[in-house]
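My questions will all concern the structure given below.
The complex is shown incomplete by one protein chain, all other protein chains being positioned as in the whole.
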Amino acid sequence: MKTLIIENIDPKKIGELMTVSRLFCDIPDIIALGEGQIPGLFGKAWQTDKTVAANLVSSVTAIIKQENYDVILMSVSTLGTGLAGPLSVALSAPVVTEVTFVHPDMVIERPVYGGKAIIKQKLESTPAILTIRRKYFETAKLEGTTESVLLDSIEQKVKLVAEKHEQTEGIPLEDADVIVSGGRGIGVSDNFTMLQHMADQFNGAVGASRGAVDEGWASPTKQIGQTGKIVAPSVYFAVGISGASQHLAGIANSKCVVAINKDEDANIFNRARFGIVCDYKKIVPVLTQAIMEDR
Amino acid sequence: MHIAVLAKVVPDYEVPSMDFELSNNRAHERFSRMLGLYDENAIETGIQLKGKTSSSLTIISYGLESDIQFLRKGVAMGADKLVLVKGTSDDAGIIAQNLKQAIDNLEDVDLILAGQQSADMDRGVVPGILAQMLGTAFIPQVGYIDYKNGDWTVSQMTATGQRELEFQGPGVLSITSIPENVPRIPAVRAIFAAKKKPVIKLNGIEQGKMPLQEISVEIPKIESVCEFIDAQDPNEAVKSLLTRLSEERYI
Partner (left out) sequence: MAARIPYWNINYGVIIDLLAIPVILIFLYGLYLQWQGIKKGRLRVIPSITSMFQGIGTFHPAAFFVKGILNAKIYRRPASGIAHGCLFWGMVTLFVGTNLVILNIVFGLPVFNGAFNRWFMAFLLDLAGLLVLIGVVFFLLRRLFMPERLKMPEARKGFVLVGSLLGFVIITGFVMEGARLSAGNLETGAFVGNFFASSIIGKANALQIHTMTWWVHGLLALFFIAYIPFSPLVHIILAPVNCGFADPSPGVKMGVMDFSAFDDEDAEELPALGADKLSDFTRKRFLDFSSCLWCGRCQEVCPAHNTEKPLSPKGVIVTMAQKLNNTEMDETVIDSMSMEAIFNCTTCAACMEVCPVSINQPKTIMRFRQNLVMEQGQIPELMGKAVSSLEQRSHPFFGTPSGAAEWRKDLEVPVFEPGKTQYLLWIGCSITYEQRAWNIGRAMVNILQKANVSFGILEDSRCTGDPAKQMGNEFLFAEIAQQNIEDFSSLGIQKIITMCPHCYNSFTRHYPKLGGEYEVIPHAAFIKMLIDEGKLNLDTKKTGGRITYHDPCYLGRRNGLYEDPRKVISCVGNLVEMSRNKNESFCCGGGGGNYWAEETGTRINQERAREALDTNADTIAVACPFCLLMLTDGVKKYTEDTRAFDIAEIVDKFLKDIPET
């Protein structure tokens, strides 16, 4: 099936979409946005440095109609989301957003109800538009680059006045994909740096239970729970945390809780997906080292 | 000026995973219904904008007549009226068609706000579809909005920072949550006043269904029992933990 990727020039995102595209075709085409070389090998390639979705709708529509694509792939981002709806109307095409799995026969999976359920839908006509949720598909290794032609006749419905890239101090807890949280079981303030190292390796953030905050080992802004932050990472490491319900109230939507606690009866194991009954000091450094080597 | 905010009443989005249940492929009806999370942010943003630009504000919803009681909370926050298009479809195309009908009906809408995504279907696609149907621009993930000399300036929250965008005339914006649009708590007076605000009910249409066939809705099996990893040898333990984590696609 003829597949088109529409994506900013970002090897990771393009790599993930490349993986998805292989379920539909051998070599996809691409509309790449932004400056620089297009990483990876594509059939046809268009490029522009204009990145505001609203302005791209008509020119992208024209290309899709002209080339008769069956599948259009984008990732979930301001670009993908900005294009998905409008394109579906312009092309009278079905659209499925936040795709997490693709079955044969154009059957698509996506989460609903905040991930508490999964819906399977079959795309009944082409072209079909999919936006792909990040991190659900491997990032394909992109070899070489592709020469592109300029994507022209772009509209100016919306003017880009300024763009700011924020170098935030660490990742905010609410947005972190991995959180390493310490509790009263950490024992001394200094060992929180151990957790910080581990979180750094995951590109994640450090959190704390109120126990640890009360002891003054972590700042109150790190507190997770009923009276702290409510977080939803994919992996939540609870280190030396007993798992009081007020703490659990803050992590109810974490996908996977890994508990490291020396007490096998600790309540946290009732919520955890994986548990290690052990002194955390034996595990955390090894774990940190392992991830470091892995990367 | 006239601002419209799209809002949807959804089943409790905070039901703990362990307690979540389906009936007829949708969240069980035993769960309370309430305004969607981001929809409240959108209403709040709309109300602030209403204050800044002395506009009027209409909340538009597609759903059940019994949803009105929950939509009233939105009205109490500071809207002027409520339009409900009656219908039960979950199809993004049909929903957008119906919302368009409501907007056409209002005639003079200058700006349309919506929540970033509904808290049940989590698609975030309806506002984009609606925008294209109306022939206006669609900007997702908007935080701040301003109106200066006939131009809307908005800030879009991207994965890496912020963009400031400017456009003219009507547009559809989907609103994300920022510290400044935490929904206000309506005063009791406003709650009573909201009961007296006009509610326009329109009959829904079954048009524009997407060529998408629903096959199944399932609750993913979550292992509720903890998988203990033997900690005799820390190196082994770490290795098997990491393997299991990536097998299950958590990292």
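The letters A and B name the chains in turn, as written, and every chain counts its residues from 1.
What we mean here is this: a residue touches a chain if its C-beta (ideal position, glycine included) is under 8 Å from a C-beta of that chain, and two chains touch if they have at least 3 such contacts.
These numbers come from a predicted model, not from an experiment.
Q: Among A:49, A:214 or A:264, single out the residue that touches the unshown chain.
A: Once the missing chain is taken into account, the touching residue is A:214.
Q: Touching the left-out chain: which of A:63, A:160 or A:252?
A: A:252
Q: Pick out which of A:19, A:58, A:267 or A:289 touches the chain that's been left out of the picture.
A: Touching the chain that is not displayed is residue A:267.
Q: Which of these, B:178, B:191 or B:226, touches the one chain of the complex that we don't see?
A: Result: among the candidates, B:191 touches the missing chain.
Q: Tell me which stretches of subunit A touch the chain missing from the display.
A: Subunit A touches the chain not shown through residues 184, 210-211, 214, 220, 223, 226-228, 230, 242, 244-246, 248-250, 252, 267, 271.
Q: I need the residue numbers on subunit B that touch the omitted chain, in ascending order.
A: 12, 14-16, 18-19, 32, 34, 182, 184-192, 195
Note that only the chains that are shown with their structure count from here on.
Q: State, to the nearest whole Å, the distance from the C-alpha centre of subunit A to the C-alpha centre of subunit B.
A: Chain centroid spacing, subunit A to subunit B, equals 20 Å.
Q: In their shared complex, at which residues does subunit B touch subunit A?
A: Touch list, subunit B to subunit A: 11, 13-17, 20, 22, 27, 92-93, 96, 119-133, 137-141, 153, 156-167, 171, 174, 210-220, 222-223, 226-229, 231, 234-235, 237-239, 241-242, 244-245, 248-251.
Q: For the complex, give me every residue of subunit A touching subunit B.
A: 52-54, 57, 77-78, 81-90, 93-98, 107, 110-114, 116-125, 136, 157-166, 178, 202, 234-235, 252-253, 255-256, 258-259, 269-270, 272-278, 282-283, 286-287, 290-291, 294
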